[in-house]
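Left out: one protein chain. Kept in place: all the others.
Which chain is which? They are A and B, in the order written, and residues in each are numbered from 1.
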Amino acid sequence: MDEMLLDSLSSGATAALADSLIAVKAATAEVKAAAEHSLFTANNVWMMLSTALVFIMHLGFAGVEAGFTQAKNTVNILFKNTLTPAIGLLTYALAGFALMYPGEFNGYLGFGGMLGVPEGGLDAGYASAGYTYWTDFLFQGMFAATAATIVSGAVAERIKISSYLIFTALFVGLAYPIIGSWKWGGGFLDELGFYDFAGSTLVHSVGGWGALAGIILLGPRIGKYRDGKVNDFPGSSVPLATIGVFLLWLGWFGFNGGSVLSADPGAVSLVLVTTSLAAAAGALGGVITANFMFDRLDLGMALNGILAGLVGITAGADLMSPWEAILIGFICGCVVVFSAVTLDKFKLDDCVGAVSVHLTCGILGTLFVGILGSKAGLGQFLDQLTGVAVSGVAAFTFAFGVFFLLKKLWGIRVSPEHEAKGLDSHEHGIRGYTITFDE
Amino acid sequence: MDEMLLDSLSSGATAALADSLIAVKAATAEVKAAAEHSLFTANNVWMMLSTALVFIMHLGFAGVEAGFTQAKNTVNILFKNTLTPAIGLLTYALAGFALMYPGEFNGYLGFGGMLGVPEGGLDAGYASAGYTYWTDFLFQGMFAATAATIVSGAVAERIKISSYLIFTALFVGLAYPIIGSWKWGGGFLDELGFYDFAGSTLVHSVGGWGALAGIILLGPRIGKYRDGKVNDFPGSSVPLATIGVFLLWLGWFGFNGGSVLSADPGAVSLVLVTTSLAAAAGALGGVITANFMFDRLDLGMALNGILAGLVGITAGADLMSPWEAILIGFICGCVVVFSAVTLDKFKLDDCVGAVSVHLTCGILGTLFVGILGSKAGLGQFLDQLTGVAVSGVAAFTFAFGVFFLLKKLWGIRVSPEHEAKGLDSHEHGIRGYTITFDE
Partner (left out) sequence: MDEMLLDSLSSGATAALADSLIAVKAATAEVKAAAEHSLFTANNVWMMLSTALVFIMHLGFAGVEAGFTQAKNTVNILFKNTLTPAIGLLTYALAGFALMYPGEFNGYLGFGGMLGVPEGGLDAGYASAGYTYWTDFLFQGMFAATAATIVSGAVAERIKISSYLIFTALFVGLAYPIIGSWKWGGGFLDELGFYDFAGSTLVHSVGGWGALAGIILLGPRIGKYRDGKVNDFPGSSVPLATIGVFLLWLGWFGFNGGSVLSADPGAVSLVLVTTSLAAAAGALGGVITANFMFDRLDLGMALNGILAGLVGITAGADLMSPWEAILIGFICGCVVVFSAVTLDKFKLDDCVGAVSVHLTCGILGTLFVGILGSKAGLGQFLDQLTGVAVSGVAAFTFAFGVFFLLKKLWGIRVSPEHEAKGLDSHEHGIRGYTITFDE
């Protein structure tokens, strides 16, 4: 080919040169498309991995909740936590996905139908963003179901499972995606300037408000507050709870890292660093605070401190320097201990500290976006306050309303006999552990 | 350089233009190679990740099997499940890999030697497909070992471990790869038009047939069927079984997602969506069916429903729309309950429901390829039936033969005393759990 080109010169024809140039231009355009496809593929790999990591958070929640509650309710907890992602994904396919990223939208409410098939057919990958239509749905669907799981831990050991499952379907299918659309679907909170990178408010505090509504309407477990004292019911398995927290930390690599919505190397890896440092500092904050307050090396508060740090950094994980992330994580780790103690003062019985971790630190983390990092400023702080307040009112009202209706209709709490005996033997017919040996 | 080019024009030489064009063409070719290498790298990352995810399925199986069986046999189960991937990988390196993707092949049986070194040296990555020779081996090897693990759960609590290990080596090293080569190695079932995307038949039903052969020849555990009643032996740890199922769901991201054999964004992410929706619908199917039949919220059937949905979607995960996937998953979740009850009627004692999950739903899922999705049609349905029958006859015959020979040679079942006392104290000398406290 190149020899032909040189030959053409001797015949004096520039036409040959021009033809050759046209061919090169076409080749360059093809290579450009190949390079873009390659980047798209790498981005989509990261987003699929993030999806898998967010999925495993459901096992993390199952571990934390089953580990920190009593052995007589283990199967019940696991049943709830197994069905939560299942129901969550199905309702998200049915309605949630299109409510959150709606076709027609007025900024407050929109809908685009059920999960469909993208243009170009079933396995078409559309390259307009860092990932395909399917990856988008699955990542967001796994995300959505976490909001319901947060509720599950708080209301454990006394809620009627039928009521919980109906609540979950409505919360994941309607409340979470509509509130989420106000920011992530481009709605009015987004217009306002509210910032929530990966959901300190839109996932964690929304779930936390649902949990708070639930424990208010349910009331505390029998014997939790007696004679002015707070009685701890020892959790069945501390190793299980620890596994849960480590899996949640791991899952947060995808929860926050995937929220970049591409594999952008600088942005994603910064997020992983701020996320992990906040978790590490949260562990220290929880341990130190608990040591001052309870005079013991409190593993529960080390674990909840990690979760507090993770929730706290989530709103601004892409905006903070490592040292700001450490500060945020440490403060959240301290605050989560005070929050747990305070809830107990009000006789709000949260079996696993879900409200303190997800609501208290979710709000705190959201506000930190106005205080630290590259968006800090009074205007931003006020926007953050607005976002926290608006989504809080909406989530709490919805959750309270649903639980209230369910309570009136057929009750949300099991009978005192069943609560005392444990939910497992009553509703599920098996025990969580059968560790006996004939000797 | 560009200035030189412009200068050359004033001297009237088109030769300089031609030289420059040649250089650009070379540069474009180089960039093209770079773009292709980049895509190859992204593809290979996905395949390595998928390999890791399939590996973790072995922990998932260990959890399900140890969790659902009695505490006195926990160490035995874990020993089997720890050695299964070890033996599986080694036999696959020795023979299986080259049996399954043979060099010389007549469509029925071929062999290409032991695992070797690819042309170009130890760390040469060959770019003819979406992944390297090494990734290919490791992904397929992890896959292969799962077929044996399926057997492990069914025959638990009474099989002699030596017999199990010999069976595993032969099953993974010979039966699985030879049957697999008929489709995935380009053999006669592939010629015929049989379709099995990721192995509802070639992995799951093959494993399931092995399990069925095992429990037929072993007979039920002592006391399982007494006075016309089916006695359940409570599993040692429901949390462990739940961890197992979640890890299997996670692992299926790689099992099905990796079976695309590249990171093709549209194709892989579609597969992840159909896989997860089938799992979710399977959970519902299992729970609803069990609630009708047993009048309890059966966590075991929620978990087995998830596995049933996953097995069922595996044959056509790349062909189904989300709603077809949900339908398949739901039906498999229902059917797995009936299957388990039916097996008990025939006094076929399967400790963890492996036959119902992997054989029944493996067959069902394979047939669905002829009923739903983009390949549906009578011709395809008949091809699917043929594939199911041929591989079933081969797998069952092989497994039955091996177990039968082992039974004749030195027995496959432990003594009744050891079975009653538990296999742990007899063969392993330790107990699975030692949870005691001096007070």
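Quick note on the criterion: contacts are C-beta pairs under 8 Å (C-beta built on N, C-alpha and C of every residue); 3 or more make two chains touch, one makes a residue touch a chain.
Computed from a predicted structure; not experimentally measured.
J.: Which of these, B:L59, B:L248 or B:A290, touches the one chain of the complex that we don't see?
T.: B:L59
J.: With the missing chain put back, one of B:D190, B:D344 or B:E427 would touch it. Which one?
T.: Touches the omitted chain: B:E427.
J.: Looking at the full complex, which residue from B:W134, B:W184, B:Y225 or B:F368 touches the chain that isn't shown here?
T.: B:W134
J.: Can you tell me which of B:L83, B:L192 or B:I216 touches the chain that was removed from the display?
T.: B:L83
J.: In the complete assembly, which of A:L270, A:V336, A:L372 or A:L406 touches the absent chain?
T.: Going through A:L270, A:V336, A:L372 or A:L406 one by one, A:L270 is the residue touching the chain not shown.
J.: Mind pulling the subunit B residues that touch the left-out chain?
T.: Against the missing chain, subunit B presents residues 2, 5-6, 8-9, 14, 17, 20-21, 24, 27-28, 30-31, 34-35, 37-42, 44-45, 48-49, 51-52, 55-56, 58-59, 62-63, 66-67, 74-75, 78-79, 81-83, 85-90, 93, 115, 117, 120, 122-127, 131-135, 137-138, 141, 161, 237, 240, 243, 427-438.
J.: In the full complex, which bits of subunit A touch the chain not displayed? Write them out.
T.: 14-15, 17-18, 21-22, 24-25, 28, 31-32, 34-36, 38-39, 41-43, 45-46, 49, 53, 70-72, 234-239, 242-243, 245-247, 249-250, 253, 257, 263-270, 272-273, 276-277, 279-281, 283-284, 287, 294, 296-300, 302-303, 306, 318-319, 321-323, 326, 374, 420-422, 431-433, 435
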